[in-house]
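Let me begin by handing over the structure; questions about it come next.
Left out: one protein chain. Kept in place: all the others.
Chain lettering (A, B and C) follows the sequence in which the chains are written, and residue indices restart at 1 in each chain.
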Amino acid sequence: MNDIDSGPQDLIELTHDKLSADAVSDSVSCPSCGAVSMFIGTTRDNFEGKKVVQLEYEAYISMAESELKKIFSKIREKWPTVRHICVHHRLGIVPVTEASVIIGISSPHRTESLEAVQYCINALKATVPIWKREIYENEGSSWKENKECLWTGGTMK
Amino acid sequence: MNDIDSGPQDLIELTHDKLSADAVSDSVSCPSCGAVSMFIGTTRDNFEGKKVVQLEYEAYISMAESELKKIFSKIREKWPTVRHICVHHRLGIVPVTEASVIIGISSPHRTESLEAVQYCINALKATVPIWKREIYENEGSSWKENKECLWTGGTMK
Amino acid sequence: MNTEILVLYFAKSAELTGLRSENVRVPPGLTSLQLWEELVTRHPRLSMLRTQVVLAVREEYVPLGDQPVRLQEGDEVAVIPPLSGG
Partner (left out) sequence: MNTEILVLYFAKSAELTGLRSENVRVPPGLTSLQLWEELVTRHPRLSMLRTQVVLAVREEYVPLGDQPVRLQEGDEVAVIPPLSGG
């Protein structure tokens, strides 16, 4: 918790540990903010009828951090009252129902953080170099492709 | 955590205890959902230049629950793929930076839960019979009025 | 035949009346506005809420106006100042 009301903070963590919603919400809460909006991406148990047992994530870590910082700058440009921004992304194996990503954003009033969270997850899926492979119960595994990514299934748009 | 993928659940808790983001996110997570969106309303430390030390909430509990259920029905009508909906609202004294309300909504894909959370907090502020009083450092206290409430500062619109 | 109802006061209205609830006997056939006037007669300080209050009759919101409230013995009515939850 940010008890002292210091300047806006950009918090990024790429980790093999289990994620915690409380850790993210505590890290962005601040005395001058009335709102924390969060998005939690969790592992689904199915894809096109195939049973997913787990997901495995890998990242180009240094570039993922720099792309996240670009997104954060863009958020601060679009919603100047946004206070703290935190993204925790899990790497390695993530079992079904556990969180792969948690985004938390605080702002004095709620509209800004609600809109910013939505923007942040969309931008993250489009531009941050992280990949997931779904591992199926019977039929091996496959690398996923975010529909938001500009070079999915064709040349760069 | 809902390990067995049962039907959609509507979860409401009005409590004097400290709220937990993890408790809410766990209660709505489910194996068939890829998204949990959350909103956390926290106590701000200032209002029009006055220093707020704490807030105090009271509720018409039975009616608050029935109004929340109406909101949940409306959400399920507007976003039929929404899975679980959970609202925890704190009552009594809430110190600065602590959460007064946490909303968590799960859905297979993120757009639905993100939109539904925004709808839910707007509707809650407009229609759920809960009141807060801000207690100031020097100048007493005052009952707040949500701008979303239809009979704030005039006749019912 | 008067009807006995339970009236609940919340937030500012509880402060103004000094009460959280009370049993009130009211005449039959009241509109919501007339019911409000009955309560103001008992607690004149409530009148300051006139333009920013609604009632809840059996847990449903009713603005102050001409619609009859059709009270039954034991019904619950609440005075609902502007909401500030969330």
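Note that in this section a contact is a pair of C-beta atoms (placed from the backbone, for glycine too) under 8 Å apart; a residue touches a chain by one contact, two chains touch by 3 or more.
Just so it is clear, the structure is predicted and the values come from calculations on it, not from any experiment.
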item	value
Neighbouring shown chains of the undisplayed chain, as defined at the top	A
From A:I12, A:V53 or A:A126, residue that would touch the chain that is not displayed	A:A126
Residues belonging to chain A that touch the chain removed from view	41, 57-60, 62-64, 66, 89, 100-101, 121, 124-133, 143-146, 148-149, 151-156
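By definition in this document, only the chains that are shown with their structure count from here on.
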item	value
Nearest-to-centre chain - CA centroid comparison	B
Centroid distance [mean C-alpha coordinates] between chain C and chain A, Å	48
Inter-chain centre distance, chain A versus chain B - centres from mean C-alpha coordinates, in Å	23
Chain A, residues touching no fewer than two other chains	none
